[in-house]
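All protein chains but one are shown in place.
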Amino acid sequence: MAKMTMVQAINMALRQEMEKDDRVIVMGEDVGLDGGVFRVTEGLIEQFGEQRVLDTPLAESAIAGMAVGMAAYGLRPVCEIQFSGFAYHSFHQLESHAARFRRRSQGRFQMSLVLRAPYGGGVRALEHHSESREAYWAHTPGLKMVIPSGPRNARALLVAAIRDPDPVIFYESKALYRAFREEVPEEEEVLPIGRPRIVRAGDDITLIAYGAMLRPTLEAAEELQKRDGLGAEVIDLLTISPLDDTLLTESVRKTGRAVVIHEASRSFGPGAEIVARLVESAFYYLEAPIERVTGYDLIIPLFSQEQNYIPSVRRIVRAARKTVNA
Amino acid sequence: MAKMTMVQAINMALRQEMEKDDRVIVMGEDVGLDGGVFRVTEGLIEQFGEQRVLDTPLAESAIAGMAVGMAAYGLRPVCEIQFSGFAYHSFHQLESHAARFRRRSQGRFQMSLVLRAPYGGGVRALEHHSESREAYWAHTPGLKMVIPSGPRNARALLVAAIRDPDPVIFYESKALYRAFREEVPEEEEVLPIGRPRIVRAGDDITLIAYGAMLRPTLEAAEELQKRDGLGAEVIDLLTISPLDDTLLTESVRKTGRAVVIHEASRSFGPGAEIVARLVESAFYYLEAPIERVTGYDLIIPLFSQEQNYIPSVRRIVRAARKTVNA
Amino acid sequence: MPRNTIEISETIEHLTILNENDELDASLEPDIAADELRRLYRCMLLARRFDERLLDLQRQGRIGTFPPIQGQEAAHLGAVAPLRPSDWMVPSFREMAAELWRGRSLENIIIANNGFEQAGAMHADSRNLPMAVPVASQIPHAVGLAWAAKYRQTDDVVMTFFGDGATSEGDFHEGLNFAAVFQVPVIFVCQNNHWAISVPLKRQTRSGTLVQKAVAYGMPGIQVDGNDLLAVYVAAREAIARARAGDGPTLIECVTYRVMMHTTADDPKRYRTDEEVQQWRRRDPLPRFERYLIGKGVLTPDVIGSLKAEIAQEIQVAVARAEEQMPVLRAQSLSVFDHLYADLPPYLKAQKQMLAEELSLSDEESANG
Partner (left out) sequence: MPRNTIEISETIEHLTILNENDELDASLEPDIAADELRRLYRCMLLARRFDERLLDLQRQGRIGTFPPIQGQEAAHLGAVAPLRPSDWMVPSFREMAAELWRGRSLENIIIANNGFEQAGAMHADSRNLPMAVPVASQIPHAVGLAWAAKYRQTDDVVMTFFGDGATSEGDFHEGLNFAAVFQVPVIFVCQNNHWAISVPLKRQTRSGTLVQKAVAYGMPGIQVDGNDLLAVYVAAREAIARARAGDGPTLIECVTYRVMMHTTADDPKRYRTDEEVQQWRRRDPLPRFERYLIGKGVLTPDVIGSLKAEIAQEIQVAVARAEEQMPVLRAQSLSVFDHLYADLPPYLKAQKQMLAEELSLSDEESANG
C-alpha cells in the first residue's frame, strides 16, 4: 500500500476505472494536458488519449448537458467542474435532466454520471472558490451527493460513484487535497454510497460531520476525552443524500446528545435535516437540544477572515460541552 | 375595497409601484403584450409602455443578469421567470451576483431587485411546471425568499419586496392565482418581509405553513377543533428566509407540539430548518417530536398523481393527531 | 495593414425547391421513391388530423395542455425522413409529426398528455429521447449522444430540434460550440416558426436570419423553406451525409410558422394579427405537398380519400385504447416511487410505505364515511 494524498487517491480511482471500463470518460475544463487545476486528472490524457479525456470549452452547462447525452448513450462520464462555485451554471441540466432521465423514460435511460467539484474553504482562494453548498444538490431528488473525508474513502467512494447507475455529485474538499496522506490499497476498494460510518466509538455524545470537518471533529473528540472524560462517538456521513439515518439514530439513542458540524452556512443547511431526522427517530432519547456548529449565514468571507467562519476544534468542543451541560 | 384574485392583487401591486416610482421596471418573457402567461402583468405595457415593461428574449440567465446591472444602476427591476422550474438558468446570476453585490462593493451597489416566479403543483401542468424548490434560495445568504398565501398578503408583500433594498425571490403559488378572492384595499398596504404571522390562535398545537399549504392547514385546524377539540395555532411564514423564528418559538413554547407543512420535497427542505430552530429554541417545551407533512422525496409526479404528493388536509390532521397522541 | 473586411468562410445558404406557388426547381428535386413519398404524405396527414383531434380532446377536458404543431409538419418530416432507425432523435416539445415518423404511438401521446409518468416508458433500444420542456436544454444532450456515437465508431448521427426562441438560450450557444469543436455528427434543426409564445422573431434576435448564427461556430448553415418538404428533406439529407462522413455538424433553419396557439393555454389574439396567420395558412405545407404528389402521379384523389378514412379510424381506435388504459394507470399510485433511482434508498421505502398507508386509510375513510 502506498501513502497517498487525496489528489493522488482520486487520480488512482479515475485511472483504474478508466482501465477497467472504456465507458468511463473524463471531461471538463483543463483536465487534459494541464491535468486539472488541482492536478487530479494528471497523467490521464497521456495514458488514455484525447478520446477518453476531454478538454472542453469553457461552459459548465454544456459540460453537464453533454454528459447527460453521453450517459443516455450508455457511457459513464465523469465531469470535473473546476470549482463547485461554478456548478450553478449546470444547475438546470442537473435538476431538470440528470436527476430525471431515469424516471422520465421509466428506466430506459440511466444517468450514470459523476460531477466532481472541489468545495470548501481554507486555501486562501478568490471569491466563489470556497463555498459549501452541498445542500442544494441534497435537496434535489434524483441526485446523490457524496463527500469523502480523506484519501482512502475518497478513492473507494469515487469508484462507487462511477459505477453507480445514478448521477452523483461528488464534492472534494480542496483543503484536504494535500493536507495529509493515507495508505490506499492498490487493489480494488469500494465503499457503498448511502452509508455513514462510525469512525470513533463513544457513549456520551454523538458528533456528526463529513468532508473537511471530520478532522477537527475527531480532534474535538480527543479533547473531550482528555479534558472532560467524555466519550464522543464520531460519525462520518460520507453520503449527504440519499441520507440514511439508521446509524445516526442508533448512536443518538445511545448517547442522547448530538452535535452536527458542517462548513456550509447554517440556515437550511445539511445540519437542519439531520436534526429533523433525529427528532423524528430519537426524540425520546434526547437529553439536550442537538447543536449545530456551522458556517454563519453569510457568504463565506474572503480569505483574510475565513478562519473565523469555518468551524474550529474549539467551537465543536464548546458546543459539545454545552450539550452535555444542558 | 375590491374582491380580487391573487393575480389581480399582484397586478395591482406592480401597477401602483410603477406609478409611484419610475425606477420600477417589469421584465421577462411574454410580460408585455401577452400580459404574462398567467396574466399577472396584464395591462402594464399599455399603461407604462415598452420602456417600463420589457418583453425579453428567451434567456433566463440574461434576465437575471441584466436585472443585476439595472439594480447596480439604481433601478428596481421586477423580473418574471415564467415558471420557477426555469429559474435554475438564473442560479449563478442570483447566487454569484444578486446575493453578493452589496457585500462585494461594501454597500456601494445595492441589489434592489425582485424575481417573481409561479411555483407549486395543482394546476395539471407539464413537467418542470410544479416544483417547490424555495429551499435552494433560502439556503443562499444574501437573498430573501418570500411566499404569500393569498391575494391580500401577496399584494402587500410584493410592495415590500419591490421597495426592499435587497434581492427578493418571490414565489407565487399558481394554484392560488385564481383559487379565491379577498378584499384588497386600494390604498397602500405593506407587510414587512421577515415576519411570520399568526393566522389562527390556539393553545394545543402549532401548525406552521406557507403559500398554497396555508389553506389546507387552516382546514385541518378547523377539523382538529371540531372533531378532536384541539386548538391549533396556525402560523403563516410568509418569509422563508431570512427566517425569524421568534413567533414560532413563542407559539411552540406554549403548545409544546408542532407540525410543519410544505409542498416541497421533504429532505433538506424548509421544514428541516424550522425543526432545527425549534429544537434550539424550544426543546425543553416540546412534548412530542415535531412532525413534517411534506412532498415525498421525489420529483413531483406528473399531474395524474400529483394529488397524492401534495400534502392534504387529511395528512395534516393525521400528523397533528400523531403529535398529540405521542 | 489598412482596415480590412474579414472574410467569413462558412457556407450559409438558402434553399427552396417547391415553392408556395407550386413552382418546382426540377434541378434540385430529390429522387425519393414513390413509396416513401406516400409514407411521408400519410404521416403528414395523420399528424394534422391527430393534432386537430388533440385540440378537441383538450377542449373537452380529456387531455391536458399541449402544443399544437399545425403547419410545421413538413419541417418535421422532411428532417427526420432521411434518418436511419439507428440514428438518434432529440426532440424539443413541438415535434409530434417527427415523433410519429420515428415510431411513437398515438395512444402514448394521449396518455402522456394526461400527465402519466408511465407514458415515458419506451423500448429498451429506443433511439428517441423523451420530450424536453426546458427550452434549448436538449441541445447539449444531442451533442453528448453524437460524441458517444463517434467514440463508439458507429456512423450513427443525431438530429435535434428546437425553436426560434431557443436560439436565445445559453444552451443553444454552448451546445453548437461544443459540437463544432468536437466535430461530432449532429444536425441542429431550428424550427423557426416566427413566434416564441408572444415574442416575434424580430424581438428575439437582431440577426437577419437564424441560420447565420452558424458563423459563430465555424459551422455550415442552411436555411430552407420549412413548408417545402422537399427542401427540408434535401438539406437534412446533406447534413446527415456530412455528419456520417465525419465532417461535423450543420445548422438547418426551417422557416415555417406556428399557425395555432402556442399551447392550448395561450391566446394568440393578444399579440398578433389574423392577417399574418392567414398569410401563412396560404403556405400550408400539406396541400402543397399533396398537389405535388398528385401532379407527380404518386397520389390520386381516391387514394387520399381512403387514407383519410383509414386515419380517422386509426385515431378513433387510439383514443379509445388510451382512455381504456388510463384508469388502470391511475390506480398505480405507488408507481411514483419507481425509477427515481435504480434502487429505492431506505427512507424512500419508508415514504412509499407512508403513501401506501395513506391510500389505504383514505379508502377506509371513504368506505366508512
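Each chain gets a letter, A, B and C, in the order it is written, and its residues are counted from 1.
The criterion applied here is as follows: a contact is a pair of C-beta atoms (placed from the backbone, for glycine too) under 8 Å apart; a residue touches a chain by one contact, two chains touch by 3 or more.
Note that the structure is predicted; figures quoted are calculated from it, not measured.
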Chains in view touching the one left out: A, B, C
Residue in contact with the excluded chain [from C:27, C:60, C:153 or C:366]: C:27
Contacting the left-out chain in the complete assembly, out of C:121, C:216 or C:344: C:216
Identified contact with the non-displayed chain, of C:4, C:60, C:153 or C:366: C:4
Which of B:36, B:141 or B:269 contacts the chain that the document leaves out: B:141
Residue touching the undisplayed chain, where the options are A:22, A:55 or A:223: A:55
Interface with the unshown chain - residue positions in chain A: 29-30, 32-35, 37, 55, 57-59, 61-62, 85-86, 89, 124-129, 266-267, 296-299, 301-306, 308-309, 314-315, 318
For chain C, the residues touching the chain missing from this view: 1-6, 8-9, 11-17, 19, 23, 25, 27-28, 168-174, 177, 180-181, 183, 203-209, 211-213, 215-219, 223
Positions on chain B contacted by the hidden chain, ascending: 25, 51, 54, 56-57, 59, 61-62, 64-75, 77, 92-93, 96-97, 101-110, 141-142, 144, 165-166, 194, 242-246
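Heads up, the rule we're going with is that only the chains that are shown with their structure count from here on.
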Far-end chain from chain B, centres as C-alpha averages: C
Rounded Å distance between chain A and chain C, as computed from the means of their C-alpha atoms: 39
Chain centre separation in whole Å, for chain B relative to chain A (CA means): 30
Centre-of-Cα separation between chain C and chain B, whole angstrom: 35
Overlap residues in chain B, where contacts from two or more other chains coincide: 85-86, 89, 127-128, 267, 297-299
Per-residue multi-chain contacts in chain C, two or more chains: 117, 133-134, 170, 340, 347-348
